[in-house]
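One chain of protein is taken out of this complex; the other chains stay put.
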Amino acid sequence: MSAEKINEQTRGVYIISPTPFTETGEVDFASTDSLIDFYFETGVTGITILGVLGEAQKLAPTEARAFLEHVMKRVDGRKPIVVGASNPGTDNLVRFARQAMDLGAAGLMISPQPFLKTDDQVFGYWAEVLTRLGPDVPVCYQDYPQTTNTVSSVGVLHRLIDAFPNFVMLKHEEGSGLPKITKLRERSDRGEGRRVSILVGNGGLYLPQELRRGVDGAMTGFAYPEMLVGVVEKFHAGDVEGAEDLFDIYLPILRHEQQMGFGLAIRKEVLKRRGIIACSDTRHPGPKLTARDHQELTELMARLQRKLHG
Amino acid sequence: MSAEKINEQTRGVYIISPTPFTETGEVDFASTDSLIDFYFETGVTGITILGVLGEAQKLAPTEARAFLEHVMKRVDGRKPIVVGASNPGTDNLVRFARQAMDLGAAGLMISPQPFLKTDDQVFGYWAEVLTRLGPDVPVCYQDYPQTTNTVSSVGVLHRLIDAFPNFVMLKHEEGSGLPKITKLRERSDRGEGRRVSILVGNGGLYLPQELRRGVDGAMTGFAYPEMLVGVVEKFHAGDVEGAEDLFDIYLPILRHEQQMGFGLAIRKEVLKRRGIIACSDTRHPGPKLTARDHQELTELMARLQRKLHG
Amino acid sequence: MSAEKINEQTRGVYIISPTPFTETGEVDFASTDSLIDFYFETGVTGITILGVLGEAQKLAPTEARAFLEHVMKRVDGRKPIVVGASNPGTDNLVRFARQAMDLGAAGLMISPQPFLKTDDQVFGYWAEVLTRLGPDVPVCYQDYPQTTNTVSSVGVLHRLIDAFPNFVMLKHEEGSGLPKITKLRERSDRGEGRRVSILVGNGGLYLPQELRRGVDGAMTGFAYPEMLVGVVEKFHAGDVEGAEDLFDIYLPILRHEQQMGFGLAIRKEVLKRRGIIACSDTRHPGPKLTARDHQELTELMARLQRKLHG
Partner (left out) sequence: MSAEKINEQTRGVYIISPTPFTETGEVDFASTDSLIDFYFETGVTGITILGVLGEAQKLAPTEARAFLEHVMKRVDGRKPIVVGASNPGTDNLVRFARQAMDLGAAGLMISPQPFLKTDDQVFGYWAEVLTRLGPDVPVCYQDYPQTTNTVSSVGVLHRLIDAFPNFVMLKHEEGSGLPKITKLRERSDRGEGRRVSILVGNGGLYLPQELRRGVDGAMTGFAYPEMLVGVVEKFHAGDVEGAEDLFDIYLPILRHEQQMGFGLAIRKEVLKRRGIIACSDTRHPGPKLTARDHQELTELMARLQRKLHG
């Protein structure tokens, strides 16, 4: 069974999943199952696997393939699964992308290679990738210059949207990038170019403002996906202030998670404490929490519970 | 009249002041006066002028000097004034630093030059600067690699603390840097090195966590200084959760202000809307708010008022 | 008396001058005189002062002004003087630029501010600067991303050339940038845009190849300007291989000078050893040569003499 593919109208919350490991460092398939079940319970629209948060670049190709197959089988077409496929080599990227699509992926999440320096370099990179993937493979463009050092200007996004119909979604997470959303939306609203889906990253740190500017939801890894789901649903139901009230309750811990590098360890630890995964280890090289970091997280999680349950 | 100089025990809130300009681009001394009066009313401990937020690098030297003199005269020793003195040339740095100290500054805020690459390069830079300033000039070390690309390791900070008694304060604002605070405090708590004052930057985005880890307060430019003052006072009075409750009310707008680059324009605009400065323009090159950005700020400020006043 | 201003047809060698200091760190005007006399003897077309090599950012504004005045008086209109005017603040840039032009400068050398990230940001920066300078002030655009981290795409250069007639010259020194020259020349050769003068930097490391690709000469600080002059003259006289033969003799020491950061100290030391300036000190922060570095330079200079004089 296969879920619908992502497209220009996709909205909702695609939660980005970490890859759970056992204490001996193997992929933990039991925790993967409970993690997927948990995501289903929170009401997310879809799941994105094998991104940076999923430590994809630290998996052996056989592990990545096994994890992908395991997730696809567990989900069994009940919800769309987007698969991270960024790769320093385009041959490798295309090969893995085809495997993922053949297994029923709803689309691919790809970020441009690091250190592309001009609009023409960005365009040239994507022209090759999007052409080789072909028109039937829908792509979510991960726009995250904080890790890639590749800045995608509004101009080059417009050029790519015009040229490649398989560019259907933007994962927007450029820092200080709220005006970028407005510029993209204004153009398609004026009928000057195709509308693409925009989901936001960065843990959802600016989610209410981004929804007001016209994004369709979030694709990010915040460890309390129920908040993301609630905020997006309330907003789309017209309860704009209610959405923001819910958001504000979680903002302190969201902001805490949203620390570059460090954040991955916090997210896995929250999921562990919530009883969803068995072990919060990341693979080397990766962040580790000290005793003091654990204490801090305990305080923040306790505050959240008080605010939620009084 | 001269206020006490900053030292290793300094605590509280040093608000970082922007430099107000008129609509024709001149330094606005009337707004400077009302800004200083406002800061006094909010109960800040001291004021820091001519930092990055103060657009110091875009002032003519004569303007910087005139602004400095004006502020010193207006404050007249009632509160300590820290003066930004970072400079690509050490001769220029020392010359301006001496002028500031002669006019009654409580100390200098200095960031290392950009792109220093190893502990030894960082140490070498500061050894020259701290030696030439001499032991009587207290220095606040601005540790802000997000703009300088110079990372100051805990190891090199320890070496500098041991070698230079005029290094009395750290303005801590390295991203994902909470563990750094703990390492610095643990060493001085064990008696292995001198304690220095630590004030935090980044708008205070992690202020409650940072206070719990042992910092003495904040030196930052958040446009609602009364929150910073309240949080630090409550915390030091033992009301740890009350401090965090107050903080959380302001967190949505704090997080909004805390966008790299963009943030300066938002801060000045908030101060303008609060009736404190006449014009929110920044000098070129600098950020500008669009109509959509203004609308967003209106929404966030209105939400803050509702949360404060029900 | 005033020399002709730079324009789109300017060709030849503009030597970039360091700022000589005395052993006590003051600007050394006597060495400045002998340096200018030396440059005249080598047959350079013009001189560029107050660039990065001139440590402009480490001079007090009064020193920069005094140095500028001194040079203009010494040269007395016999050759064109281009003046570095890059500045983090555009007000300061324009003010100093006007002073320089009033004193008889032939044009300004300006690099864009660091870390501009898209074509639109680059265009926006220059639009403000070039507009405020006005059509009568000819500008040399220093394209040196190795220090600014601002990459100027061929596309944005074309847009700026089309929009601003006072953009008359490109100082080309982007790394791995030879194809850029060809693209710029091909467009104006096709009559699709205005031709601008292109002079090359980077010590002239690729000068023969760049001349073959259509540049008009060099604007750089190599400590043996007579080579640059000879190569450009031979090339323009049609002796292409002779130009390259001359170049090759100097290439070992040119390559040695052309080490980022380190190079400034080597250039000043070569000029000192050649008897042209009295002291090779750079201002802090700046590079210093060790005894071993001095020995290495001795060996390279001796080899050059042997190759020149057998």
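To keep things simple, chains are lettered A, B and C as they appear, and every chain counts its residues starting from 1.
By definition in this document, a contact is a pair of C-beta atoms (placed from the backbone, for glycine too) under 8 Å apart; a residue touches a chain by one contact, two chains touch by 3 or more.
Everything quoted here is computed from the prediction, not taken from an experiment.
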Among B:D76, B:D120, B:D162 or B:E192, which one touches the chain that has been omitted from the display? B:D120
Per the definition of touch given earlier, which of B:L103, B:A127, B:V151 or B:V240 contacts the omitted chain? B:V151
Listed residues C:A66, C:L251 or C:A278, member touching the removed chain: C:L251
Touching residues of chain B against the unshown chain: what are they? 117-120, 145, 151, 153-156
By the contact definition given up top, give the residues of chain C that touch the hidden chain. 175-176, 178-179, 182, 205-206, 209, 212-213, 241, 244, 247-248, 251-252, 255-256, 259-263, 290, 292-293, 296, 299-300, 303
Which chain A residues touch the hidden chain? 25, 55, 57-61, 88-92, 95, 113, 125, 128, 283-285
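Definition applied: only the chains that are shown with their structure count from here on.
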Under the over-half criterion for shared residue numbers, do copies chain A and chain B use the same patch or different patches to meet? same
Quick one: chain A and chain B, Cα centre-to-centre, how many Å? 34
Multi-partner residues of chain B (each touching 2 or more other chains): none
